[in-house]
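Removed: one protein chain of the complex. Kept in place: all other protein chains.
As written, the chain order gives the labels A, B, C and D, with residue 1 at the start of each chain.
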Amino acid sequence: MSHSSSSQHAEPAVADALPGSARSTRTSWFARPVVRYIGIRGLVSAVLLLGVTIVTFILTNLVPVSPITAALGEQAASDPATVAKFVHDAGLDKPAIVQYFVYLGKLLHGDLGTSIQTRNPVTQDLGQAFPATAELALCVILISIILGLGLGLIAAVRKDRFSDQLIRMVSLIGISVPTFWLAAAIYFLFFFVLRWAPGSGRLSPAATPPPRVTGMYTVDSLLSGQFTTFLDAVTHLALPTLTLTLFTVGMLVRFSRTAILDVLNQDYVRAARAKGLATNRVLFGYVVRGSIAPILTIVGLAFGSLLSGTVLTEQVFAWGGLGQYAYRASTALDLPSVMGVGLLVGAIYIITNFIIDVVYGFVDPRVRIG
Amino acid sequence: MMGAILQLDGVTVRYGRGASAVTAVAGVDLELPPGQIVGLVGESGCGKSTLARAICGLQPLAGGRITLAGEPIPPLGHRRRPARLLRIQMVFQNPYASLNPRRRVGDQIEDGRRVATRPVGSVSDLLTEVEMDASAADRFPHEFSGGQRQRIAIARAMAAAPDILIGDEPIASLDASLQSRIASLMRDVALRNDASLLFISHDLAVVREIADTILVMHTGHIVERGPAERVWAAPQDPYTRRLLAAIPIADGLGRIPG
Amino acid sequence: MKKKKVAAASIALVTAIAIAGCANGASTDAAAKTLVFDTTFDLKTSDPGRAFELTGQTIDKAIYETALTFDKGDLTKPVPQLTTYKLSDDQKTLTLTLTGTHTFSSGNPVTIDDIVFSYQRLQAIAGNPSFLLTNLSTNTPFTITKTSDTTLTITTDTPYPALPYILANPSLGVLDSKTLQKHGGTNTKDDASETYLNTTSAGSGPYQIESLDVKTKVVLTANPKYAGTKPAYSRVVFQNVLSPSQKTDIQGGQAQLSVGLNSQQVAGLASDTIKVLTSTSPNVGYLWLNQDPAYSGGITNNPQFTAAVRTGIDYSGVLAVAGNGAIQPGGIIPTQFLGAIKPDATNTFDLAAAKQSLAASGYSGQTLQISYPTDFTLDGVEFGTLAQKIQAQLQAVGIKVELAGLPITTLLQNFRAGKVQAGLMYWGPDFPDPSDYTTFSPGNPVGLRAGWTADQSPAVTAARKAAEAAVGDARAAAYETWQREANKAGVFIALLQAPRNYVTTGGISNVIPNAVWTVDVALIK
Amino acid sequence: MTGLVISDLRLRIGQADILNGVSLGILGGEITGLAGESGSGKTMTGLVLCGLQPAGAVVTGRVEFTDSDRSIPNLLALQPREFNRLRGRRIAMVAQDPVASLHPMLTIGTQLTDHVRHHLRLSKQQATARAVELLERVQVPTPETALRRYPHQFSGGQLQRIAIAIAIACEPAVLIADEPTTALDVTVQAGILRLLRELRDDLGLAIILISHDLGVMSAIADTIAVMRYGTVIEQGSRQQVIQQPQTEYARELIAALPQVPPPGITTDAGGQPHPDAQPHPDAQPHPGVQPHPGNHPHSTRTGA
């Protein structure tokens, strides 16, 4: 997903010197640089997606624990007939490669198998768990982008001054705090001691989840006009968001500071300053604009790592999202569920990065126009 | 000793593939006889650096052939360079990038001496030859100025006892007052060691000072070739004329060239 | 008999506390009241034919009625619910007779056909609780026969005195067969009604399902068609909450009932508004020592070594880890049940004796590896903590102990294969009868997991057979003898039964602990 | 009289003295050349005049600024906000590398109008009209189209013309041109030099031309100041400094240049039209203006 250029020594300006080499490329739709760029990125993403299915498959087949015992109960596992039936039904008696293609075929029909733990279709479980994590992750990423980029900008502009030192120190501490500990500490402080925030879970026990549209309680409650439920959902979001935000902000501050410093040293920023533009105009019109591509990339990475990084936090806050689901599935070696989570998070990661690549393509005229 | 002749026949180099390919060098013929100083002049993007890289095997050819003493020069790839090709050495444009910052100057020159096919002087001899103090051998590149580094780079190239020395814009990054001096140094060192020199530059005035023959390159083609003074005094190709006309002369007359 | 007294006493004590709580509780009109119940879920489904975990049993108890039941917390005697019962003299045939009128939430009356359907469905779908309707000693399913519109019989091939005790299990909840058959329900292995049961439910119990999410929350609402006394709370919310949050929920008044806090967590919790009820869990935590030479490491199948371990464990220290209310059962049968014994010389701490036995065993510093589940607790007591306690104690005796924590699935797989040298595990009763424990006998399934074959200990096997054959009042003594024989062989060391803490607030009362279904929420006032 | 008077300008970063007392007078309608080798402090002098010295630099001395309607006794004493009002409007700058000094993601139009609108309070339409006018002034072909294009779609010479258009957009009194032709090919260089001279003549600009190339100096500078070690060691008219250098260092600099007789083209007079009469190659529509997939963003840097 990196934007590294492969050839650095190609003699530049060759095209510039060759008047005859300008070709009319407008006739062919696919020949347009932006279309080709997106096409290639899409192809790479698709290959990666396929790779993820292979990884999940191999991984779960390498696990030295028989899924039989994991799947069947205490009594059933001691009955050979039941075991044989299970093995046959699950296709475990076929060669691995056949099993993979069967898996892939089912996948294309949206069938991720049945969770051993919950006995629900994994798709259904993921459908339940994912919105919870997505709500949390989106909330965290939005706050983190605002805070992270803002503080990163301040730190970069005030490089080496006190505010920079302070922001850097705080952001470094942010990425140094063990999340599982911080989650407990925040929970202890704000719920147990201060009672400012509600307890674990996504809603108060008495509250009824809003009618499901997106599965995200804040959105759904607003959609159905249940304002009290919305407030309840928001207050429940507060602590886990706080926990995760500290880390994500730390990460984004550090990155955006570097990216912005990099741009601040560019000639075009000095040129913009030499034009006598107001400082804000230089910062937002030129500096932020120039650092948007690397920052976009890191935001994508941050979002991807958030989806899986919620495991420890969700444990503490009983969030009931992907993280908790993944933890239970892994410890119980509930292979279909683990494969499902891996696939979902992997797919989202890849798709997010693809979207970012596309956005990047549109933001940067050098890619868009060629 | 002086048998090596570098010969280029219809050399063509392309970048990219398919429809978006760009031809950087288009059918260049060139001969570099022993003991000759050849200047290759052209503006950015004309293909002169590509040509230099192709001669060193750093750039695969799309057409034509390059031979050294009759034998073709294969692309370098990932393998070790064949011993016979070590007789071609290069001095690069950027003195700040062409020396390994982590190794002592002496060691880097020693690398060249190790592969030399005929006896060469000691490291201090080589340093002295490029007008550097012998004590430089124990120091690191960052302790030297750009001009000094370029001298070291020349010493390193000469340590391999090349028959052919290629300077790829070796003076472009230097201060104006140094450019002539380093160019002359390269000429002297090459001649003293019986090597031919292919000196690539965009600065016709400097090239004229040191080269026996001048080639003018434009859009991948060699548009003019001839003895230095002839090219300078009576250019035949319109592009050469334009190039010559554009050279600003420090005469204090307030005349805009071109 | 003494054991029975202990059990009865503890039940009496708990009941007394419950009644006291009841007296304090302000019983206001509860027409629209919600009860929030915090517990750590082990829920997989609420289909009674498939659910066999604690949370599921509590929920099914509230949704379904069973043929027989237990009165409050008393597990010693089944009482009628949907039917009365009569066990034939040969203990092979149980006749159930429908009593009164019960109605499903759909409005359909409960019939004998429903009971037969439910039982046959349980047997056919081969879910976790299917074994309940199987004769475990011969592995033959019971025969369920409708004998009239008001009676049915359950027959077995060998005498089965535990039969009435089994029928009280919430997994034998009676389903509305007419409604279920409209939603894919059958009494064959092709049954497809689990989804329906997890969204709507089809019982005649006091509640029905409003919503169910096996990982987070289950909401029950009162079943308007319920024939019995209307429950005090019209809505019950079961929340899956980790124990630290349970505590804060209780303190913050966000939940009225919490089951799942361990002794450390309830310490100092009781106040004017918060009541802590401590009962004893029927789950018996035990240590096993593998008798199979292939996996014994040359030590665990050595009787002297086994004796050294049994007397080298300071049981009071182990109980202290579990906290107030923990009890050491003398054998594998929990103290509440018929046939329970007190600790004897083979499982009483005696450091000197332990060292002597160890010396006699010829032990030469081999490592004893004790495995334990990492993601599973004994009623809130971490197996890891227990393991570390035992490790320290055995090291004081001179035994080198290494701990291996494993996820429960991995551990179970290895344990079932009989490949684990030693380990910690617990046994929860399938039904409150000592016959459920003979599986620990040599040659029987759990016995074999510890590499304990029938020919290794013929005396234990003989005692087991005698116990299984005993009828009436002789049963208790026979099971006691079997356990004492087993203790001599020493393969399974019953360590403790943890306390089970019921924490209540918000003035709720009549919380009655029950070893099978934890608590009957319909009784809470 | 428009111009700058620099007296005893010193600049220090940390332990290093970069400027050691630069004194210089710059007049409107003149091109003042700052010559010197790398490290002589000529670029830093230019930056200080724009108030763009690196953060943490300690500057002392005095820079007096005068133009048609006001006089500022010391630029160095200005508050950053006040300096910002001056910068780009009264004192403008053109940097060495036109590719690097234009924002790659903003259109030429944006970069040409944003400071015009800011300083002169023009509407968007007025600013665009002004931009078209400016591009015509610096001889960029098809100005209306050019405004919608991005920097990578132009050649280096065109970009430098655009950069100059940006600099003169607010009709400044002083233009600082820092090595404006160093990154360009020699055939393109002449066009830029000619443009600078026209601007001097037409707008009465005071131009500070910073260059290490004495050939360039000789071509258009009216006066030349030679800098070394952060100070001006010699200053005088073009002819004087080039033909009769006073200091040893200046003599060495000039002596080090290649000793060239005039190239053939000028001696080859006769019926040949003077090259000046030909259209400048740089002023012609350039292939680079066409969208070109193979076009490298850094297509105009010299060398590889």
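Methods note: contacts are C-beta pairs under 8 Å (C-beta built on N, C-alpha and C of every residue); 3 or more make two chains touch, one makes a residue touch a chain.
In this section, contacts and distances are computed from a predicted model.
Enquirer: For the complex's missing chain, which UniProt name, "Molybdopterin synthase catalytic subunit", "NADH-quinone oxidoreductase subunit D", "D-ala-D-ala transporter subunit" or "Multisubunit sodium/proton antiporter MrpC subunit"?
Expert: For the chain missing from the view, the UniProt record says "D-ala-D-ala transporter subunit".
Enquirer: Can you pull out the displayed chains that the omitted chain is in contact with?
Expert: Looking at the complete complex, the unshown chain comes into contact with A, B, C.
Enquirer: If the hidden chain were put back, which of A:129, A:216, A:326 or A:367 would touch it?
Expert: The missing chain is touched by A:326.
Enquirer: From the list B:8, B:41, B:136 or B:160, pick the residue that touches the absent chain.
Expert: Touching the chain that is not displayed is residue B:160.
Enquirer: In the full complex, which of A:86, A:100 or A:192 touches the chain missing from this view?
Expert: Among A:86, A:100 or A:192, only A:192 touches the chain that is not shown.
Enquirer: One chain is left out of this view; which of C:44, C:121, C:215 or C:247 touches it in the full complex?
Expert: C:247
Enquirer: Given the contact definition stated above, which residue among B:13, B:54 or B:90 touches the chain not shown here?
Expert: Hidden-chain contact among the options goes to B:90.
Enquirer: Tell me, which residues in chain C touch the chain that this view leaves out?
Expert: Touching the missing chain: residues 242-244, 247-248, 264-265, 267-268, 320-321, 374-375, 382, 384-385, 387-389, 391-392, 403-407, 410.
Enquirer: Name every residue on chain B in touch with the hidden partner chain.
Expert: 56, 58, 76, 78-81, 83, 86, 88-90, 92-94, 97-103, 111-112, 114-115, 153, 156-157, 160
Enquirer: What is the set of chain A residues that contact the non-displayed chain in the whole complex?
Expert: Residues 1-2, 4, 6, 8-9, 47-48, 51-52, 55-56, 59-60, 62-65, 165, 168-169, 172-173, 175-181, 184-185, 188, 192, 251-252, 254-255, 258-259, 261-262, 265, 294, 297-298, 301, 304-305, 307-309, 311-312, 315-316, 326-327, 330-331, 333, 338, 341-342, 345-346, 349-350 of chain A touch the chain absent from view.
Rule of thumb we're sticking to: only the chains that are shown with their structure count from here on.
Enquirer: Counting C-beta pairs in contact, does A-C beat A-D or the other way around?
Expert: A-D
Enquirer: Where the CA atoms of chain A average out and where those of chain D average out, how many Å apart are those spots?
Expert: 48
Enquirer: Averaging only over C-alpha atoms, locate the centres of chain C and chain D and give their separation in whole Å.
Expert: 89
Enquirer: Compute the distance, rounded to whole Å, between the mean C-alpha positions of chain B and chain D.
Expert: 32
Enquirer: Where in chain B do residues touch two or more of the other chains?
Expert: 15, 22, 43-45, 49-50 - these are the residues of chain B that touch more than one other chain.
Enquirer: Where does chain D touch two or more other chains at once, residue-wise?
Expert: 293-294, 299-301, 304
Enquirer: Using the touch definition from the top, list the residues of chain A that touch chain D in their complex.
Expert: 9-16, 18-19, 21-22, 25, 31, 33, 159, 266-268, 270-279, 281, 285-286, 289-290, 292, 363-366, 369-370
Enquirer: Per the contact definition, I'd like the list of chain C residues that touch chain A in the complex.
Expert: 34, 36, 44-45, 50, 52, 126-128, 130-131, 194, 213-217, 219, 237, 239-242, 244-245, 248-249, 251-252, 254-255, 374-375, 407-410, 412-413, 416, 445
Enquirer: Any idea which chain B residues touch chain D in the complex?
Expert: Spelled out, the residues of chain B in touch with chain D are 15-16, 20-22, 43-45, 49-50, 93, 146, 168-169, 172, 175-181, 202-206, 208-209, 232-235, 241-258.
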